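Here the complex is missing a single protein chain, while all its other protein chains stay put.
The block that comes next holds chain A.
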Amino acid sequence: MTEPLLAVDDLRVAFAGDDGRTTLAVDGVGFALQRGRTLGIVGESGCGKSVTSLSIMGLLPKQSARVSGSVMFEGTDLLRAADRTLRDLRGDRLAMIFQEPMTSLNPSYTVGDQIAEAVIRHRGASPREARAHAIEMLRHVRIPSPEQRVDDYPHHLSGGMRQRAMIAMALACDPQLLIADEPTTALDVTIQAQILDLMRRLRAETGTAIILITHDLGVVAELCDDIVVMYAGQVVERAPVAALFAQPQHPYTVGLLGSIPRLDQRRDRLAAIDGTVPNMTAPPPGCRFARRCPFADERCRREAPPPVEVAAGHMSRCWRAPLEHLVQ
């Protein structure tokens, strides 16, 4: 296998609270991403998926976040890189789009200005060249009449258009890796489909590797090659998309899949996972999912399960994996 574009190893992020307690947001996360591939990171709110992506970008607040482990990107360890190196990479080789297109654009500058800015910063373009490039990027993300839209302020654009403008901004310098943090969550369903479609086409055109962070398994199934499922700061399962959907090997993933509404099966109620996520200022001993897991036994509650390779390229952090024999 070739050298991965991005290799995250044993990433840990702890936040120091005002009351002196620390919260472990990310605990030993590891995954790798090959060039041009798309990785989905799935999990519920607070599982550490956004914190993982922000620590890759180096955007966590330095005063409160303690980050350890390693994040190798094209031969550079992003966690140990100087601020200057990170700033040079961000927006150029590494780009990110966020959940809220409404608040992620600066209301005081035109979208053209905000796209051009990155081009001027990283490509040393003149303002005129950068503006031309901004128009080109708006056309690229299928914004109609980009020559006029380039001078629009964010409040002139609809949510979907703003997310397109964000994508144009992120892709302006042709990055190797695009991190999309819940890019469709704040949008209407029809607009969601358009944005996903756009991302799929752009990926085919540019070959950019994508990390897609979402809580929506449907989105993952449409767009991703591989999936990482996170729970309470840990990766609980990692597999190629087809394998994960066909044979989930962690009870949490099984629960997530069960909670997707389906048209081909009649059910009165959607399956839900009972209970709530553990308090991460004092994580429980043993498996973090044990209290909500229908299969948990004594050992699950006592000892933390190590990651196990249940099949080639399929990892699960469960004492009871493979799960097939349990559901018979």
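Here are a few things to note about the model shown:
As a working rule, contacts are C-beta pairs under 8 Å (C-beta built on N, C-alpha and C of every residue); 3 or more make two chains touch, one makes a residue touch a chain; residues count from 1.
Note that in this section contacts and distances are computed from a predicted model.
As stated in its UniProt record, the chain not included in the shown complex is "ABC transporter permease", which appears among "Acyl carrier protein", "Acylaldehyde oxidase", "Amino acid adenylation domain-containing protein" or "ABC transporter permease". For the chain missing from the display, the contacting residue among A:Thr38, A:Ser104 or A:Gln192 is A:Ser104, taking the whole complex into account.
When the full complex is taken into account, the listed residue touching the unshown chain is A:Met166, out of A:Ile41, A:Met166, A:Val220 or A:Val254. Of the listed positions A:Arg35, A:Arg87, A:His215 or A:Arg291, the one in contact with the omitted chain in the full complex is A:Arg87. Touching residues on chain A toward the chain that is not drawn are 57, 59, 63, 86-92, 95-96, 98, 100, 103-109, 114, 117-118, 121-122, 153, 155-156, 166, 169-170.
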